[in-house]
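Note that this complex is displayed minus one protein chain, with the remaining chains in position.
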Amino acid sequence: MQGNSIGFWILAALCIAAAVQVVANRNPVRSALALVGVMCCLSVFYFAQGAEFVGAVQVIVYAGAIMVLFLFVIMLLNLGAPNPMMDRVGLSKPVALLASAVLLGSLAFAGALKIAPGRAVKSPVSGTVQQIGYALFDPGRPWLFAFELTSVLLLVGVVGAVVLAQRRSD
Amino acid sequence: MRRDIDVMAEIAFIYPLIALWVGACLLLLLARPLRRATRPGGSAALAGAALLASLAFLVRQGNEGLNVIAFGGSIAGDPLTASICTILLLCGMMAVALAPTYLAARGYDNPEYYVLLLTSLSGAMLMAMARDLVVVFLGIELLSFGLYIMAGFVREDARGGEASLKYFLLGAFASALMLYGIVLVYGSSGSTNIEALRSAVIKESVQSAMFAGGLALVLIGLAFKAAVAPFHQWSPDAYEGAPLPVTAFMSVVAKIAAFAVLIRLADSLAPLHATWLPAVRLLAILSMVVGNVVAVAQQNLKRMLAYSGVAHAGYLMVAVAALGSSHAKGAALDTQTLAMSGAVFYLLAYAIMTMGAFAVLTYVTGTGAECQTLADLKGLARRRPAAAYGMAALMLSLGGVPPTIGFMGKLQIFWAAVAGREMGLAVALALVSVVAAYYYLRVVLTMCFEETGAEPATAGAPRAAGWVVAISATAVLVLGVMPGLLMGLIGMVR
Partner (left out) sequence: MVIPNFSIGPLHLLDVLPYVAIVTILGVILLLTPFLVWYERVALALIQDRLGPNRVGPRGLLQAFADGIKLFLKEDIRPSAIDATIYYAAPVLMMIPALAACAVLPVADLRIDMGGGRIEAIPFVVGNVNIGILYLLGLTSLQVYGIVLAGWASNNKYSLMGGLRSSAQTISYELSMTMAVLTGVLISGSTNMVEIVRSQAGTVADWNIAKFLPLGFIATVVYLIAMVAETNRAPFDLPEAESELVAGFHTEYSSMKFAMFFMCEYASMLVISGVATALWFGGWNSPHPALNFVPGFVWFILKVVAFVMVYVWVRATLPRLRYDALMALGWKRLLPIALAALVLTATWDAVRTPADKKSGWPVIEAPHDADKPVARASNAR
């Protein structure tokens, strides 16, 4: 128990530090790397909650594929050059800080201070592959439809990418 | 144990959606022959057929489709859903009719456009059907993906690309906020199902700050999609840069879908009124004021219609507030019905008016340069009298001048607001309408009384767009005089 929660706090601190780095670091490659760190921390959280499948998929999909693509694009556009990406600071920074402070404040108010009536969401399924499969493809549950819907969404994404990338000469 | 679920009946409920998806897939499969066809319009015809099939399925469902709960309660049918879906399909048909000539003139009459249009429309319909926030989110994404890409469909046009990118970046941000909100709602209540949330709210077991925060983020996401001030900043740029047929589709469909969800949430989560009603009132006032005041300064018609869209979103927010308020104050069921049918009526009115206005612009554009500014409309009454009179009717309706559908719609919302004891909003609605009349009438004056050296129009005006203008202008006037014709569609909302 105690060990678990110590681990949680260490990991949470790491995760938040990495998340702050994503936003604060002026070097896009390092930002992307920090995001990889966040993804990995999240994955460990999932593992700690017993959601093994989600944890593994988090690493495979986000850290292993999507973020590599991010890095690819950053490097291809050579944004990693020393000149910082954000030259204009202006009003946006204080406004962003204020907005995030408000959001963070209300969340802390709601969650950490336990003003909210305690309500733990009982995980509807435990995280093994079989159980997730059974839950996801059960026609009596709300998730099958959403799952199938994502396939339409992906199709639209593919069509869109082709539309934007194809040459004009038909 | 295998539960007894009539899967086929549930699938039959989404035949209208499946018709659209099958149409999209057919367009993709037939892309090659369609591109090689010498006459443009083949793709549009196929898309139109898919829309008609979808509408036929929807009509055939009739009363059966009103009580279906499908796929574990993630989607369901009720009168609101049915009427919104019908409106959406009609908008889709008009949008398809506007596209071929415009796109062909720019070398982009590709089947992919209609694929995106159909899937986008299916996303909007899903939002109307959804009873689960996850499906709402997927519907929004499905709707938006198509819109993002359609906005940049004519790639030589740099402003189209800018519009697409701007819409995409801000839209993705709004989607993320909304998703975060859904997560917070789920975290505090243990469910994403709207019915489950409703029962939880009634038992007052989830009136936590976290739940309210989540709801606020969901509201922001929807307000963004509906271009409600102060989340409207993307809309003038996106409307201006996108190709005209896309602007027409985008302005109408996204707004209707977002309001379908807003109305449903307001109806279901009414017991939480103290939390969200002030926010809705604020959004309504801001939207009405910002939209109408800034629209006055616009010389570009697309931007003007964008701000007018913001203003109309404000009127619709008044209806939403009236709906929630009548729940809260324990008003009679009639009041709620009034608010809800008022909102749906206004959505229909907005769809016809805005679609019609963009159809006029598309019609005047023909195969030439886009007709965007007030200056482009100078002397239209002489050049193209029919289009000018149509535009005049539509503008008067947008301005809420009797006897048009716009007037009837505003009247209904005004009544609903009064009945729901939202006096402040009712007064504001009446006041800003006066401002609104100014800039709509200016368009009419420009068309009729300002002359230009341009020669009278030659042939080549798109016939389909002309039909859309004719139909919408007629509808605006006829339904303005006899709104009762619509009661079959609207009256059953509750």
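By letter and in written order, the chains are A and B; residue numbering begins at 1 in each of them.
To be clear about the criterion, contacts are C-beta pairs under 8 Å (C-beta built on N, C-alpha and C of every residue); 3 or more make two chains touch, one makes a residue touch a chain.
What you are looking at is a predicted structure, and each value in this text was computed from that prediction instead of being measured.
Considering the whole complex, the residue from B:I14, B:L27, B:L197 or B:M391 that touches the absent chain is B:L197. Contact with the omitted chain, checked across A:T128, A:S151 or A:Q166, is made by A:T128.
Residues 1, 27, 29-30, 33, 36, 43, 52-53, 56-57, 59-60, 63-65, 68-69, 71-72, 75-76, 80, 114, 117-122, 124-125, 128-129, 131, 134-135, 138, 140-142 of chain A touch the missing chain (whole complex, contact as defined above).
Here, only the chains that are shown with their structure count from here on.
On chain B, the positions that touch chain A within their shared complex are 3, 5, 7, 10, 21, 24, 28, 35, 70-75, 107, 110, 112, 115-116, 119-120, 122, 126, 132, 134-135, 138-139, 141-142, 145-146, 148-149, 152-153, 155-156, 184, 186-190, 192-193, 205-211, 213. Considering their complex, residues 103, 106-107, 109-111, 115-117, 119, 121-122, 138-146, 149-150, 152-153, 155-157, 159-160, 162-164, 168, 170 of chain A touch chain B.
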